[in-house]
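Here the structure is laid out as structure tokens; the discussion comes afterwards.
Only one protein chain is missing from this complex, and each of the others stays in its spot.
Chain nomenclature is as follows: A, B and C, assigned in order of appearance, with residue numbering initiated at 1 for each chain independently.
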Amino acid sequence: MKDSPVVKWFASREGLYYLALALLLVVVLPVMLDAFRLNMVGKYLTYAFVAIGLVMCWGKAGILSLGQGVFFGLGGYCMAMYLKLEASTPEATAIQSTPGIPDFMDWNQITALPWFWEPFNSFAFTLIAVIGVPVLLALIIGVAMFTRRVGGVYFAIITQAIAAILTILIIGQQGYTGGINGITDLRTLMGWDIRTDEAKTALYFVTVALLFVCLFAARLIQKRKLGRILVAMNTQENRVRFSGYDVAAFKIFVFCLAAAFAGIGGALFTLSVGFMSPSFIGIVASIEMVIFCALGGRLSILGAVYGALLVNAAKSGFSESFPELWPFAMGALFIGVVLAFPNGLAGLYQTYVMPLEERLFRRKPKTDGSQKAKATAPAQTPGERGKEYDPLIDQYSPEKS
Amino acid sequence: MGTTDSTANGRSFGKGTGLRKKLMTLAASMMLATSAQAATPPTSEVNTTGLAVTDDTVKVGILHSITGTMAISEIGSVQAEKLAIEQINASGGVLGRQIEFVQEDGASDWPTFAEKSRKLLRQDNVAAIFGAWTSASRKAILPVIEQFNGMLYYPTFYEGLEQSPNVIYTGQEATQQILASIDWAVEEKGAKTFYLLGSDYIWPRTSNKIARKHIDKLGLKVVGEEYYPLGHTQFNSVINKIKLRKPDVIFASVVGGSNVAFYKQMKAAGIDFTKESPLLLTISVTEDEIRGIGGENVEGIYASMKYFQSLDNPNNQEFVAAFKEAWGDDMVIGDVTQAAYLGPWLWKMAVEKAGSFDVDKVREASPGIEFTKAPEGYVRIHENHHLWSKTRIGNAQRNGQYKVVYETEDLMEPDPFPEGYQ
Amino acid sequence: MFDGYTTSELMSIFAMQGFAGLSLFSVFVLMALGLAIIFGQMGVINMAHGEFMILGAYTTYLTSSAFQSYLPGLFGGYFFVAMLFAFLVCAALGAFVEWAMVRHLYRRPLDTLLATWGLSLILQQAYRTIFGAREVGVTLPDWMMGSIQVTDMVDLPINGLFVMIIALSIAIAVYFLMYRSGWGKKVRAVVQNRPMAEAVGINSAGVDRATFALGCGIAGIAGAAFTMIGSTGPSSGQAYIVDTFLVVVFGGAQSLIGTIVSAFGISQAQSTLEFFLSGSMAKVLTLLVVVGILMLRPEGLMALKIRR
């Protein structure tokens, strides 16, 4: 057992970071907080999915999307459509002129369920759609933009416009989408009441579990050659291209990945909050999601999780005590992070805490970091090389972003 | 009756010569007086469900947006609710308990409303919440308040189609506002053709749906119906369409910043509302909005509401004076602000009628509650938790006030699920 | 939809609709010119552009109040003074922001986006604290609020004409400043090759600051002009930001002429569509077309083809 790679990994420094996060989310917070506060943390964590996607997409590959809210929202809407259909039984909607369809459709004189709602009667389809719909849209946008080399600022502005278009569309087509109110009053998931404290707590743990799945997926990509190419693309796009890579395909991939993460986050958000509305799709929401990522450290997937937690906790805390001051604090946070700590929390950690750790680790020479030197047995070499590659120790060069 | 007594005290506060200090001393003496006179019922009797009620205080929540885009509209409601609470406290409180309020910011963000309402109900255990403004924020709160059995007093005129046991709707639902105003336009102004125009969300769309059905029933004609995204600021094209189709009445439910652009551009395009050709009838522009639009730009338009600041009755004069004293002379009061002011009073009366803060008992006691000292005159809570109220038509003056030109004879019955209008 | 109207009625409507398109065009030009300078020439993504416009609007509001109180006799002409103040106030704030924030970020354009977004949050809340959450009503002199009646049906709004004139004059002024003056040459030199420009003795830091301030100042004038047609509230500025960026990007970021051409195209498309469709759908379609064209032609309408 001692030699099993999993155990070894958890004993490594990187493994300890993940353990610490797991400990915080699985043990410390549930013990410390009541069900209400824990549900709020669960809601913040759904934003962390978007932030992880942004780390991959923006921090690593240099593609800043100001439209992540679109994917978050689409994932959320897919889930909300399923839950709404479940809540709109003919009995529950008996007072409507057309019972059995969602209430807002009835208010808008729609008398039959629209065709694109039909498949959402199936939970399996919904689960696929939660990831599939955002990814499909990301694929379309990605293919259109990246094969034509739209990048940087232009990409950011176009994604922003897409967020604006989708918001207006959803609000305008209220008979089909619930309009500005969104899809509200969601009650049960396959008969299980999601509004109770027990359900909310259970959903919290589901969120944490899925968050770790996404974290490990992102980490796997970082560790592989794929991750290195993403970073390389950010700084020397032409060199990557003329090393024989189809740069557009890689960009499309990472953009779709970020969209998939956002979609999962959105679906969990719907479950934990109980409704979905177009305000998550808009520009403001999308930019806020970027700041979660920037505050945590745009290169660190773990940092992104802490960023999402901290900004939202601060937002709730601040707005409870000093509501008028909150926008000032948030604005100052944006400016401060960008000007003073472009690497966010992860960067600060790296500069101030890591040296301390370094000393601790040095006293115990038998940790894995000591195998840095070229191993004599060549069979060992392939695996060991690059082991020092830590998400937190990435070099960041702001001017290339 | 306790009710009348306490409102009378409220009046003496309203007339009071001055400063908040005086108000406080008044309140303090009042408290002493009540605790000395009437024996306060013990907490265990009036609170059996674990609400935040002590022997001398009771907690309520105020939940509006004070930041973000909706702050513009919601601040008046916050001010009115605080004023009502202060007055109630000055008059001896509710069941001998002073009201303490916990204020939360919905930040113009619907999930935040849901989150904060959960907090108010779960952590602060408030006995009632006064709040929400937009339909979206109410829809976000609704499941929470039903789940935890809270009580929400919702002030805004809205689209109807809702009737929750946990909400008292102190504003008008759409039919109250619309039917009377269209009848008025047809009877008094001889209107035959209508152009329906609104911001693109549920309230204008539902309102226009009701208006259209009613116009159809009267055998008249809708010559255009149009929606613009919230925040839209370019109305020249629609103004041209209006000029082309020459409706007798433009029935407008444009909201927010768009309003300002819309009226300024109408005026600039040479449409003089005072000529009433076409006549502009709005259900969304209160005195509050006029401050942003500018009185000179809306002079001559008609609004259909239940309350105007200029209403000439003693209740309203006292209310306006008290409001200005509390919040400044340059304040204006719109329909929603007045409706928000009703919330704490209606709650107080229901609590006192029930003799308990328990939400179930308050809910049972609510229908039939009459508030004779309402600034708008007289209101009564209907079985369906909406208010019986009169509908009035005001004509906008250059100074930003409405002159009341018409008022329904009887109270309009609230009908959130109007037969034949769905 | 044109059944039952006489030819003269239709002609009048088309004339008015053309005018509506033109006035939307001048609104877009005003919004976009300042940004075209800041974003197009300097590469800074100023997300607080809308807030600078609103600062101009608030300046106009304060000026009008001051004139009403102290110089009621001159009220008819206050607007010109207000525009000047709006320009100065916004330019001053712009220069400060450039000094405190933007100059550290020239090599990180995407970071300017985040920092200026933060700035916009702060400015919005500052407006809310100072002027209150409600919109303020800017009183305009009477001569501005009327219309000129050309025929029975055709009324040309004076404020629309006025906005057009302002847009035109500023566009011309900017053109001369950027392309016909020594200062403009310096700006373009710095934009194209900073080290080289510095080597020939151009104070590039000074040029940057002045350019940023100029862009903000123009936003201020735009804000002043918009008090005539739009609302002035803490968050009114946000309504403009997406449109503004799209106009600039669509035109080809580095080309001022492109900005004007794209403002013309987008405004005509939108106002024509609005006439035939509902407002929401017109907006969606216009944005979709713009995004679609940008996907096909990412460099924008009037991009320079440069040999790289």
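Definition applied: a residue touches a chain if its C-beta (ideal position, glycine included) is under 8 Å from a C-beta of that chain, and two chains touch if they have at least 3 such contacts.
FYI, contacts and distances are computed from a predicted model.
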Legend entry - Protein name (UniProt record) of the chain left out of view, among "NADH-quinone oxidoreductase subunit C", "Urea ABC transporter, ATPase protein UrtD", "4Fe-4S dicluster domain-containing protein" or "Multisubunit sodium/proton antiporter MrpB subunit": "Urea ABC transporter, ATPase protein UrtD"
Legend entry - Full-complex contact with the absent chain, from A:Y18, A:F250, A:Y306 or A:Y349: A:F250
Legend entry - Among A:S4, A:T111, A:N238 or A:S321, residue touching the chain not depicted: A:N238
Legend entry - Touch criterion as defined above, residue of A:L21, A:L54, A:I229 or A:V338 at the omitted chain: A:I229
Legend entry - Contact footprint on chain A, counting only the chain that is left out: 220-221, 224-226, 228-229, 231-232, 235-236, 238-247, 249-250, 253, 372, 374, 378-379, 381-383, 385-386, 394-395, 397
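What we mean here is this: only the chains that are shown with their structure count from here on.
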Legend entry - Rounded Å distance, chain A centre to chain C centre (Cα mean): 35
Legend entry - Distance between chain centroids, defined by C-alpha means - chain A, chain B (Å): 40
Inset, instruction - Spell out, as numbers or ranges, the residues of chain A touching 2 or more other chains. - result: 168, 171-172, 324, 327
Legend entry - For chain B, residues that touch 2 or more chains besides their own: 66-67, 200, 227, 229
Inset, instruction - Going by the contact rule at the top, pick out the chain B residues touching chain C in the complex. - result: 66-69, 71-72, 75, 200, 226-229, 231-234, 236-241, 243-244, 257-261, 264-265, 267-270, 288, 290-297
Inset, instruction - Show which residues of chain C lie in contact with chain B when the two form their complex. - result: 5, 9, 13, 16-17, 19-20, 23-24, 27, 125, 128, 132-140, 145-147, 149, 153, 155, 157-160, 226, 228-236, 238-239, 270-271, 274-275, 278-280, 282-283
Inset, instruction - Quick one: which bits of chain A touch chain B in the complex? Just the residue numbers, please. - result: 34, 36, 39-40, 43, 95, 97, 103-104, 106-109, 168, 171-172, 174, 179-182, 184-187, 195, 273-275, 277, 279-280, 316, 319-320, 323-324, 326-327
